[in-house]
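Removed from the display is one protein chain of the complex; every other protein chain stays in position.
Chain IDs A, B and C follow the sequence of writing; residue 1 opens each chain.
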Amino acid sequence: MPAKPLSLHVPEPGCRPGDTPDFSNFEIPRAGEVTRPAVDVDPNEIRDMAFSIVRVLNKKGEAVGDWAGALSADELREGLRHMLTLRVYDERMLTAQRQGKTSFYAQHLGEEAVSCAVAGALAKGDMNFPTYRQAGLLIAAGYPLETMMNQIYSNAADPLKGRQLPICYSSKEHGFFTVSGNLGTQFLQAVGWAMGSAIAGDTKIAAGWIGDGSTAESDFHAAMVFASTYRAPVMLNIVNNQWAISSFQGIARGGVGTFAARGHGFGIPAIRVDGNDYLATRAVASWAAERARSGHGPTLIEYVTYRAGAHSSSDDPSVYRSPEEAAAWPLGDPIERLKSHLIVLDEWSEERHEQAKAEAMDTVRTAQKAAEANGTLQDGAQPSPRDMFDQVFKDMPPHLVRQRQEAGF
Amino acid sequence: MPAKPLSLHVPEPGCRPGDTPDFSNFEIPRAGEVTRPAVDVDPNEIRDMAFSIVRVLNKKGEAVGDWAGALSADELREGLRHMLTLRVYDERMLTAQRQGKTSFYAQHLGEEAVSCAVAGALAKGDMNFPTYRQAGLLIAAGYPLETMMNQIYSNAADPLKGRQLPICYSSKEHGFFTVSGNLGTQFLQAVGWAMGSAIAGDTKIAAGWIGDGSTAESDFHAAMVFASTYRAPVMLNIVNNQWAISSFQGIARGGVGTFAARGHGFGIPAIRVDGNDYLATRAVASWAAERARSGHGPTLIEYVTYRAGAHSSSDDPSVYRSPEEAAAWPLGDPIERLKSHLIVLDEWSEERHEQAKAEAMDTVRTAQKAAEANGTLQDGAQPSPRDMFDQVFKDMPPHLVRQRQEAGF
Amino acid sequence: MARMTMIEAIRAAHDEAMAADDRVVVFGEDVGFFGGVFRCTQGLQAKYGKQRCFDAPINESGIVGAAIGMAAYGLKPVIEIQFADYVYPGFDQIASEAARIRYRSAGDFTVPLVIRMPAGGGIFGGQTHSQSPEAIFTHVCGLKTVIPSNPRDAKGLLLSAIEDPDPVIFLEPKRLYNGPFDGHHDRPVVSWKNVDEGDVPEDDPVPLGKAKVRREGADVTVLAYGTMVHVAQAACEETGVDCEIIDLRTLVPVDLPTIAESVKKTGRCVVVHEATRTGGYGAELVSLVQEACFYSLETPIERVTGWDTPYPHAQEWDYFPGPERLGAALKRVMEA
Partner (left out) sequence: MARMTMIEAIRAAHDEAMAADDRVVVFGEDVGFFGGVFRCTQGLQAKYGKQRCFDAPINESGIVGAAIGMAAYGLKPVIEIQFADYVYPGFDQIASEAARIRYRSAGDFTVPLVIRMPAGGGIFGGQTHSQSPEAIFTHVCGLKTVIPSNPRDAKGLLLSAIEDPDPVIFLEPKRLYNGPFDGHHDRPVVSWKNVDEGDVPEDDPVPLGKAKVRREGADVTVLAYGTMVHVAQAACEETGVDCEIIDLRTLVPVDLPTIAESVKKTGRCVVVHEATRTGGYGAELVSLVQEACFYSLETPIERVTGWDTPYPHAQEWDYFPGPERLGAALKRVMEA
């Protein structure tokens, strides 16, 4: 009997332009269903958590279950303000890009909770190794919006001297490692930084960040190997926003399992969490931070969310996915959900929300005006071309001095 | 309360020179205990298999359980002869290396069953992507010993024209992909080859090979990602011989889990098997081959064995591990175990065994004589230096023609 | 003969090759349904099916390594690295494996493989969307390295690269995808559709290893490739120096006879590339020229290149070796 010919399995998303989005196969546990283990739990005992989703906010906007209750109304309102600010910031910067004031931008629409909430779980001195989609970390850490914009505009006041693509911020002081652009590399560096802290007998921890698509990169594996072997004090954050440019998450994930489940082969505890639920996200991140700080080592967290906007200003998602998909996304909008919760708590109202939005808009506008006074990519004051030759090394070697002379700067 | 200072966890093997080997923590299920699932099993249903060990031969030398019974006495005797031949081959080649007849050698002592048994699970046309420690594949596939030795000696009859380090054989005809030397790279290429077979609508499958230490390499991850996403018809073989030069397997594995468990994060079924049990090894490999050939995709297999010899002719293990460890290894010697089994079956005897050993020695000696007549690395006929410039490309480009002229060949 | 952009020409080369040979398969990040971030593979999945054109996980080593396996199996993979800046994670598979498999197996296994990647700057892509890493490939024996400067060559060279029995690195100057670009970034963008150079004949492979003299001249030989060919033309016109401009097209194996003949005639040579200077491919060209033409040279060979810094975002045009910088060098060698 001749064997049957083989064929290549190529995964396909459920929905392409023209199809009707259908998330009925996406299993979502009820809020409160997944319980909170002790931070020194044996990873084997919580294997199920890699296949479920930690959720706190229910449909009614109530916070339920034992991951709830950690945050005061003030803290929640602060979180809401961070998310509102980030959303407005994104809108303004996208527009600025379209106006030619800069070359490039990537927004956070739909996934604002992830970076804003995780920021709250970290302490001063801890270090994030972010991707280009975690500006919430900076906003929540109080990095000035104007400085962020100076970077976006590559203007004369840009702390990075115009060298970096917009959104590749850097601020050691705010626990934000210089964004690379190369996917995956920094997930691993986070582990190294955490190992450094452990070697030095310090108490600081690191947080690595990676997208769903980028978990396919090899440095993801290197990060897991090093984190598990040396029990590095690091929080390993996977932001599963379902898409990697035009590739749905199934291209990186294979047919079965979850991204969180990748932790199991390494004995690293792994948790999936509702990334559009500010409370759940912050609670899980705090759990992981506590674990790391108490010497229990790494935690792998998959934040389940949705990239509601285009990949970046260079992208047009209508070519590869249904424009209705975002609205059909079952975990809702993170801002709306936190807003409802605060209203349920009687700590917020539609009016206060409108007012907060207006305030956010005001803050961002003011910052933008100030930033634009320092120049934009094409107009006004610019970083000096002479700067181009600096800081390749600490001290400029002779060949760069010669080249700078040759360039006439 | 100031936090407790962190510290780096650095794993240590149980036993260093001077210590008494202790394998009491190494859990070994009874032979026959792990049952054989259907080849189309849902990977989630056999997660336990990544934490147990498939075993067929019990202490008494009987084959028990439902992985047993697949092989005839003739097949078993053939397997034994392959292992005996490999062991003698190793001895002779190591000696030849010490005599200066070649530069380098790496033996298989203690792990002969793995490559010899897996070879039997593959069909003509399938392709192995081996490491430097799977010469059993060639011996079992009937590749001439003399040709193997010509490669070891880099002599005038070396099919690889003296270009490769000894043991980096290549024989497409015998399903043996050219050995690289770079760890991990070929595990991934095996997946690509299998994808190629699937794309072509062929029925051939591939087998990737990697050592325990090398699972840490990034290409291991790439292989898992591609194998799972495209359900490639490939058998992914991890040979866990407990050591990677001087590093015990805990350096690659982290504290918890098993190498097999790495499959779980990808939805790839994963099985651990007693690699010193010829029957179990062959049965599990056949199961994986059948899965692949029937379109069910990849299987990850961890062969649990022990590197009883030095890493290579350049290595001295007495510096980093106890010389008693090999004898204390609880899974025994693969040749002794298969021999006992055949004797229990009444299909073999001490006398026949001695005779078979003598025959193996004879065969190897004869081949060696013939090979040495073709030259050795330092003596006799040599590959032509002119050959050095060939096959960098199919057709020699002008700059290489010029260089060959310059070299005077 | 159709008029095409370079993107369309690359697409057409894929299409012709896939139609002619079942073994040609195409994959890479976003190349399947979407057709690639620069759309160079648009329509191929619809036409040839998911088994022959598909998305890959984001792992450049995985993409190259899987393609090596496929090529060893007997297919002819044409893979896309989304940006040349992201090829480094795949470098080991390229340099240690693809480049050496024929040699180390003495021809037992071979790797007919094309690795395409958009390269070069001029689109405000910053340090991670602007690099020209050709020099790390040209140093690796066993690789051919190709870089077209116009749609016709892009199609013809890509067809030859796919035909080739060995691995070929195929760099696509992304700033030339839609139109010629001579470095005058402040002038209106021109489309290939509006210039004669956009004409692409059918079924016209351009052989690897053959340079093209783009302009004959008596004063100085300019060795260029990719975007710099257009910069050279601009600099030549603007300075009035009578340049002989050679578009190398293939960097390895390089067309030394064409180069040497020209330099022996002109007695002067300027090498231009966008990559950083130290250890760039220009250094190899300088070495080859001074080895082959030492006694004809009247002035030192000059290198006009990107600076030895990462490719900056805001200072893009200070970094880019445009017609002014090249022009100054031309004048220097003429006056030396």
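Observations on the model:
Here is the rule we use: contacts are C-beta pairs under 8 Å (C-beta built on N, C-alpha and C of every residue); 3 or more make two chains touch, one makes a residue touch a chain.
Since the structure is predicted, the reported quantities are computational estimates derived from the model, not experimental observations.
Screening B:71, B:207, B:251 or B:270 for touch with the missing chain picks out B:251.
Considering C:110, C:178, C:258 or C:278, the position touching the chain not shown turns out to be C:278 (whole complex). Annotation: of A:146, A:219 or A:315, A:219 touches the absent chain (contact as defined above). Of the listed residues C:52, C:303 or C:325, the one in contact with the hidden chain in the full complex is C:303.
In the complete complex, the residue from A:155, A:197 or A:299 that touches the missing chain is A:197. Interface note: of B:79, B:110, B:162 or B:334, the residue touching the hidden chain in the full complex is B:162.
Residue positions on chain A in contact with the hidden chain: 127, 129, 159-161, 163-164, 168, 170-172, 177-178, 180, 182, 185-186, 188-200, 206, 218-219, 221-223, 225-226, 229, 391-394, 397-399, in rising order. Seen across the whole complex, the unshown chain contacts chain B at 7-8, 10, 12, 16, 103-104, 154-155, 158, 161-166, 168, 180-184, 213-214, 216-219, 244-247, 251-252, 314-315, 319-320, 377, 382-383, 385, 387-389, 392, 399-400, 403, 407, 409. Not every partner is drawn; the one left out touches chain C at residues 61, 85, 88-89, 91-92, 95-96, 100, 103-104, 127-128, 135-136, 138-142, 252, 275-276, 278-284, 286-287, 290-291, 294, 297, 299-303, 308-310.
Following the convention adopted for this analysis, only the chains that are shown with their structure count from here on.
Per-chain CA centroids place chain A at a distance of 42 Å from chain B.
Centre to centre, using the average C-alpha position, chain A and chain C are separated by 35 Å.
Chain contacts: chain A has residues 7-8, 10, 216, 218-219, 251-252 touching two or more partner chains. Counting partner chains per residue, chain C shows two or more touched chains at residues 51, 56-57, 59, 61-62, 89.
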